[in-house]
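Let me begin by presenting the structure, written as structure tokens, before commenting on it.
A protein chain is absent from this complex, but the other protein chains hold their places.
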Amino acid sequence: MDSQSEGFCVFDFVISERRTWCKFDPAGPIFNFAHIYPHNHKNMSETNGAPKKGVLERLRDGVVVGDGGFVFALEKRGYVKAGPWTPEATVEHPEAVRQLHREFVRAGADVCQTFTFYASDDKLDNRGNQANKTHTGAKINQAACDLAKEVANEGGCLVAGGISQTPTYLSGKGKEAVQAEFRKQIKIFIANNIDFLLAEYYEHVEEVEWAIEVLKETGKPVAANMCIGPEGDMHGVSAGECAVRMAKAGADIVGINCHFDPFVCLEGMRKMKAALDKADLHPYLMVQPLAFMTPDASKQGFIDLPEFPFALEPRICSRWEIMKFAREAYEIGIRYIGGCCGFEPYHIRAVSEELSKERGGFLPEGSQKHDQWGLGLRLHTKPWVRARARREYWENLKPASGRPFSSSCSKPDNWGVTAGHDMLKQKTDATTEDEIKQLAAK
Amino acid sequence: MDSQSEGFCVFDFVISERRTWCKFDPAGPIFNFAHIYPHNHKNMSETNGAPKKGVLERLRDGVVVGDGGFVFALEKRGYVKAGPWTPEATVEHPEAVRQLHREFVRAGADVCQTFTFYASDDKLDNRGNQANKTHTGAKINQAACDLAKEVANEGGCLVAGGISQTPTYLSGKGKEAVQAEFRKQIKIFIANNIDFLLAEYYEHVEEVEWAIEVLKETGKPVAANMCIGPEGDMHGVSAGECAVRMAKAGADIVGINCHFDPFVCLEGMRKMKAALDKADLHPYLMVQPLAFMTPDASKQGFIDLPEFPFALEPRICSRWEIMKFAREAYEIGIRYIGGCCGFEPYHIRAVSEELSKERGGFLPEGSQKHDQWGLGLRLHTKPWVRARARREYWENLKPASGRPFSSSCSKPDNWGVTAGHDMLKQKTDATTEDEIKQLAAK
Amino acid sequence: MDSQSEGFCVFDFVISERRTWCKFDPAGPIFNFAHIYPHNHKNMSETNGAPKKGVLERLRDGVVVGDGGFVFALEKRGYVKAGPWTPEATVEHPEAVRQLHREFVRAGADVCQTFTFYASDDKLDNRGNQANKTHTGAKINQAACDLAKEVANEGGCLVAGGISQTPTYLSGKGKEAVQAEFRKQIKIFIANNIDFLLAEYYEHVEEVEWAIEVLKETGKPVAANMCIGPEGDMHGVSAGECAVRMAKAGADIVGINCHFDPFVCLEGMRKMKAALDKADLHPYLMVQPLAFMTPDASKQGFIDLPEFPFALEPRICSRWEIMKFAREAYEIGIRYIGGCCGFEPYHIRAVSEELSKERGGFLPEGSQKHDQWGLGLRLHTKPWVRARARREYWENLKPASGRPFSSSCSKPDNWGVTAGHDMLKQKTDATTEDEIKQLAAK
Partner (left out) sequence: MDSQSEGFCVFDFVISERRTWCKFDPAGPIFNFAHIYPHNHKNMSETNGAPKKGVLERLRDGVVVGDGGFVFALEKRGYVKAGPWTPEATVEHPEAVRQLHREFVRAGADVCQTFTFYASDDKLDNRGNQANKTHTGAKINQAACDLAKEVANEGGCLVAGGISQTPTYLSGKGKEAVQAEFRKQIKIFIANNIDFLLAEYYEHVEEVEWAIEVLKETGKPVAANMCIGPEGDMHGVSAGECAVRMAKAGADIVGINCHFDPFVCLEGMRKMKAALDKADLHPYLMVQPLAFMTPDASKQGFIDLPEFPFALEPRICSRWEIMKFAREAYEIGIRYIGGCCGFEPYHIRAVSEELSKERGGFLPEGSQKHDQWGLGLRLHTKPWVRARARREYWENLKPASGRPFSSSCSKPDNWGVTAGHDMLKQKTDATTEDEIKQLAAK
């Protein structure tokens, strides 16, 4: 959070920087904000027909800001079902998916990830899910590419085609079956010529290695993220070893996403970096954590917390916590910084604002509605609220929960199972009432 | 929360009810959901050209579900600035406002409020706000009418034209000046023939009386809400007396919005109802609370809490807390139940799901992505998460905050000022750096 | 807490005051502390055979500091059983009772209450209690008088003979039976010529009126305390009305003890004072609260909290909280200030230190081991602990609980019964295992 000096001068400085940056013509009006999509500045050559700068070049030259989480945001908006968490909204409600893409770009994201999380055919069919029957995986993935490309093009952003872990792996069906699932999605990404590929949300290093292997076949840059914490993967492989194995499998970008809060993820990233350095491996580093506080999560992360997924509200990170995270991530040497579940557009804007200096003074269009460090409160009617229009106020506040009957931490559920265990074998039939009763009795 | 009996049978019952309701043709396929906007069922006559049923008739015959809060939701999405909280997004980003309207309708709202909160000219000019200069109040209000009407028509919903308290009143400029501000907005609502009028977010009963007076001139049904808690208004008028004065001023619908959490608002509503009953006055009752927990707020509500407005995350209500609220509100006799700041679409859906039986088995389209009481978790891969797919789990959970260094309650700031105090005199100039320093030193 | 000005000067001032006061011979050594019992200063004439100043005179002229709670302190030391809470330790382990009396006097108490709480014969026989059979009530009460008088005489303190509410009343056996229980104890107090009488720990104003009636027959000064909070007694009589009825029944000193934390008790006292003032009644005011925080207790106080009596530790008041209480109590006009359950000797010392100026600069002997406001930490080895040797540090600290899995508040059990209800009928037989099972199932 030390990217700028303190107080009002900072604000004025930033404003003038923004103005400066926005002025295409130094003689023009100083309020000439890049009107719809400010990313054009990073892609000026593109306006001349030159190709967009790729993700690896952007990482080499500076910071890449990722987008936020789709499944949680769209669940709250009414378009995704918690439980299966599958992305059939790309077909059913493209306008809602498009709007969320635009909000993340407006918040300063450099990347639009296709909304293809859990869009493998086996997942779209798992435990009574009807998304595959109704829409087919192919249509869902294609629609996701259409939407991500449309908005990315408006904003000069890159498109990342994403795959994630599969029920097939969890059910122990082996490498060939798992890779077959991946290939169906990848084929569509390649047909749409997306900019790079991302394997994310893997609990088992073996499965992400299999994913990287097929992603590398495409020749596109490959990013790989596991949803693990400092304790490593579900088979007992350490976080450091996971990073080394992802890099050795060929990932250009390596990191962690989901399952843990920003600060726990950074603990994991420190271990990854140390192991990679020791092995003399130097992929770019990436992190896309939860925007939920999880100091009490066990090895398997927030899924085991009793509040998952319908009572996580008190854990939602404030914008100030996200700014602190972005600064720490940058200082560790991470250059791809975005968010996963819980990250709303204003969280991505907080990353953009914290890293403004590192991005050449760039502030996203969304910051027109967010004077940094709460300075917009200078316009408030009540004097004691105007008194909060300063950095040190927000930087030091420890927010109360308004819940005197709740504790601050929870004991995770944790039945300690990993891939291959019978309990994790997946099936296409819906769970029965009796099965739930048996589970609840545990 | 006792609208339904327990467990799985409930779920099956609801599903079949929903199915029954959705069947336009009893011989047709049982999955024939009303596809885009389910409200058509309530307005079938409309499809024959008959007029929509008005708000008072709907209240007489059943429950009206309001929509949620626009300023907080759109601040997080990047379109509203915290501090002034003005709605120029209706002009600047109509697509974002339209999308939020659609999400609330999808969640089951019966009403689309015009996004005209704080859209009086004096507020659009207050303390350096440039919204009036750039767009004019007239254009902002007109665009709000266009958007609300467009989406309401899609969904068979009513449009409510809303006004709110003014800097003019706070600065002690008197009745004529205040009513002049109101009349500018009302003129536009009438030109657009909205369905009813709503004066909301008033801290002083005198000002809302002035508002009701001008709203009544239009001949439209009038709703009036104050943003007060059980302790009454800022001049020391009790909650009960405020209700009586609003009813006597002519409001058809009387209640409370904003400033306090659902359960504190209901405390205030109980006092209002008792005083109205005693005075033999019988307006319809309405409540649209915060979706933030505020057990620790003082008389002036959440604005005084140190977390307002940028660190309220740990206070956000879960869907289960909102269901409990909806049930209690209904049992008190309140028939217009919606939300204010903090209410996201999924909170309105929770109101709809809790009051499904009272609305003839109606479930909104958004419930297609939300099997009630967490039953969608039956599709989850991990067995201990599937074990949470039951009502009693979520109904009894006290969510942890994940913040062991935060307290559960805060001491409010409260400089104890009311209308007429010098400190509350508003001005059009921007607040200076020195003024903030002086305030911060208090 | 404003009894003294800030910081080190204060400390030096107090020390020199104390020295001055302690100097019997101005030419003598300045460290001539009154060696064993400092109260002699207030009773110098007594050493010449003159009578001790009575409680009413002391209250008229200044502040009387009470002692702390015996049943909780001796339960932790191993001499009282939680559940019956009866004082047979006066017979079984007089050395332990004597030591606790001495500690309270050393902490600055002006009064030694006989340890006769719950020492009525009916209580000593209730629900399988064998104390009456083994020792007889008469012996327990006589031993209590012996011990209180012995230590009071060492320290120039007054002896108060105390009675409390009875199972006979709760079982609805009527005035005569109840007063017969009181008379047995009072007879012993009078035979021992104690200084004044105290009826304390009454939940029902009717019973305390009956108690005052018999206490008044003795001609001794009478104090009367109910264990109620701001909501009044168990029959629905308001706190103010309770005070008025106690005063009208003849109590010279009226107030509240036990059941609620210091600050909740003061809320009740404010209501009592207002009602007494309104009725033009002017008894002395007295308060002896818990040293447990109970913001979440319901009408019946800490007994209903789930933590009572074996998990109250996190609620124990710090010495700083007690100092704040003593100051507020004094400012309300209360002149008899002591403690009940949870008050350990160091809490009484905190009252003495806070009210030092009001008692003519008097500091108790125990303060020789407690440099005020933590100044003893100047002798600590670690520099960051020495940094805590100052008033503003301790005055502002909000202590953490070290319990991240606990909430800050509890929901009280509260089956809402009052005297006369069948459920509260008491009996001499022990509770059976089956009865407990039935209760636990509720």
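Each chain gets a letter, A, B and C, in the order it is written, and its residues are counted from 1.
Heads up, the rule we're going with is that a residue touches a chain if its C-beta (ideal position, glycine included) is under 8 Å from a C-beta of that chain, and two chains touch if they have at least 3 such contacts.
Since the structure is predicted, the reported quantities are computational estimates derived from the model, not experimental observations.
Across C:261, C:328 or C:354, the single residue that touches the chain missing here is C:261. Note on the undisplayed chain: of the listed residues C:279, C:332 or C:424, the one touching it is C:424.
Listed residues A:225, A:372 or A:407: the one in touch with the omitted chain is A:407. Within the complete assembly, C:294 is the residue of C:225, C:294 or C:356 that touches the hidden chain.
The chain not shown here touches subunit C at positions 7-8, 75-84, 95-96, 99, 102-103, 106-107, 126-129, 167, 170, 261, 292-296, 303-320, 344-346, 349, 365-366, 369-371, 374-390, 393-394, 397-410, 413-415, 417, 423-424, 426, 430-431, 433, 435-436, 439-440, 442. By the touch rule set out above, subunit A reaches the unshown chain at residues 398, 404, 407-409. Although one chain is not displayed, its contacts with subunit B can still be listed: residues 296, 403-411.
Going forward, only the chains that are shown with their structure count from here on.
Chain centres were defined as the mean of their Cα atoms; on that basis the chain farthest from subunit B turns out to be C.
Between the CA-based centres of subunit A and subunit B the separation comes to 31 Å, rounded to the whole angstrom. The distance from the centre of subunit A to the centre of subunit C, each centre being the mean of the chain's C-alpha atoms, comes to 59 Å.
A straight line joining the Cα centres of subunit B and subunit C is 50 Å long. Residue positions of subunit C with contacts to 2 or more other chains are 404, 407-409.
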